[in-house]
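Removed: one protein chain of the complex. Kept in place: all other protein chains.
By letter and in written order, the chains are A, B and C; residue numbering begins at 1 in each of them.
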């Protein structure tokens, strides 16, 4: 874990209540599904935000404005800097053999961003995941084209039917031919994914929890699993399907 | 009383640990000896600072860096803005007949700034006060030339003798021919002034006190006088000699 | 006052309807004068004036004020004009600038003083509520505050209540709100004792004991060494105490401590407050109560609240 004053390269709105911020990066190795923890002026605790994408020189994050911290964050301007801890969390292991030939990647709302980096990494390893994204409405939709530019098939569900299929991600996907799945989004969606996907299919779920530290020191984010207590910030945020106690 | 976001026109060091800040002004009427109360980012209470000088469009303040607030203030840059309440306090009444033909104006250290505006106003009314200024050393000296540019005679005492007379303001002045006096500076100096000046001479003393509000609401700054309790921020900071209980 | 878009901010405090729950806290609003010069203070729900004692008092030596991270410490020591001064000079002034009932904050160092001051102020027409500040040290009991012992708290509450009831026929039986100190092991125990003794309402909380040391002198900043800590920093403490007390009493609670924005007002009400006092924030931004009252309707809309009173205790 490092502490960096990352430069803000850009910070722009990309959908309703949704912003993309590009930060300078020093090349530290990252994994999809990991997150950074951001110190905002005037707020005591840091804000955990998933790494959406990265390269040698930049990190991209996408955040929804849901409270005072993210509302303040949207007013940060390019050229300024921001204090971050990174990389945090276990992230997805794209070398896991259980992923197989036909993984499905399912993201909902604020859970979509980490799925982009995951897909890019999966594609880099020669895999072609099916992507299913869920949003409340087309106004809150983002990055569909970006996913398609990776050469992937993208199915979209919107709750109000304003784009793609009306309904939830689970209304779009079928587990008929998939070998594994990855999912990140609201807890209701995670549960629905677990019920929908055939028992034998390997799955990786990304969880959110209110955090004190984000690096394993405070036990603020613990979660009971079949293998004992795990810290969402350290042994998570990605948990394997079979260990999760719903 | 008004609340303004004043623009910082300049903020520069003028002596050791001493800074001059020029702020935009909206023409609100001011009196010498009044003060402004400054909200600094990251500090709860405002900082009271005397008005040193002003015209239709600007207010000048001079402050010493003595703690975390003033240390932060010195880093404010021109072009930015600062939240102030003004005008505060009673200030000096330059139309008071008791001032007479030969007032003496005595300032020490951080008590020098309000004396400049006072002198300018006295001069504007045709009076030619004798100015006596005290500093710890020549390194902390400021505004001597500015006072002289008003056409006034300025005597200086420094504690280490690095400029002017070695010693205190009271070593420089004599009450032989003065009709009244004005003084602002550390409490020890104020007391010495009271002892030095002949009993019959009218005098006005400017006091400092830790303040909650600065506008009379909290009773944080009260001071017992012969005429009852007075709030330094409201009925002060200028008290008349005869009412002061030493 | 009905805000825009049919939001309703009215609440009822011990039988008196407030246009909105916002009440400047005692000791941070003087007798209203300094603020009436800045805005029309009739927009307030009411205000609580400076703690009044039997005789006029200078209070504690200075320095009386220290700064803290997001807060301040005060040790004013109840400087006030005394009950005569308040009745003869302050209340007539208040009546010129404020046309609502005012909350009379009463302090004392003996039971008799509380009874006398509360009784006399309750007879004043503009006084709507007596707010009994029982955080003061009890001179007859070794300086321990009345408010730190349930028995003492009940004793002073009961005595004042009886005195107020005795003046019913003169219109002097005003509702009695007891203001509690947070510096206790279990504030809800004191609250229950006061309720049983006849309190019509409670204000929670007064200042939290705190101190700062001046590194340059190596001495406490405040002349009295330890003082009362308040401001945004103490909001979570106040919320917790209001929440716990709400579960134990039936009388209304006035929430106080750290409130500085409309969101804080909503939290305080959801925790269980009927009225919400704003203290130290007035000292830094004298227009804060006006700003909060103006911003409340849009915050209510944001959280889907039509009638503010509906959220009182909603977090339980």
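The rule is simple: a contact is a pair of C-beta atoms (placed from the backbone, for glycine too) under 8 Å apart; a residue touches a chain by one contact, two chains touch by 3 or more.
Being a predicted model, the structure only gives us computed values, none of them experimental.
Considering the complete complex, the chain that is not shown touches A, C. Considering C:235, C:280, C:293 or C:308, the position touching the chain not shown turns out to be C:235 (whole complex).
The residue from A:93, A:171, A:209 or A:243 that touches the chain not shown here is A:209.
Contact between chain A and the absent chain runs through residues 1, 3, 39, 43-46, 85, 209-213, 215-224, 229, 234.
For chain C, the residues in touch with the chain missing from this view are 66, 68-71, 73, 148, 183-186, 208-213, 215-216, 218-220, 225-226, 229, 232-237, 239-241, 243-244, 258, 263, 266-267, 270-271, 303, 311, 314-315.
Simple rule for what comes next: only the chains that are shown with their structure count from here on.
Chain-to-chain contact here is organised irregularly, matching neither a line nor a ring nor a star, and falling short of all pairs touching.
Look at where the CA atoms of chain B average out and do the same for chain C: the two points lie 37 Å apart. Separation between the centroids of chain A and chain C, computed from CA atoms only, is 47 Å.
For chain B, residues touching at least two other chains: there are none.
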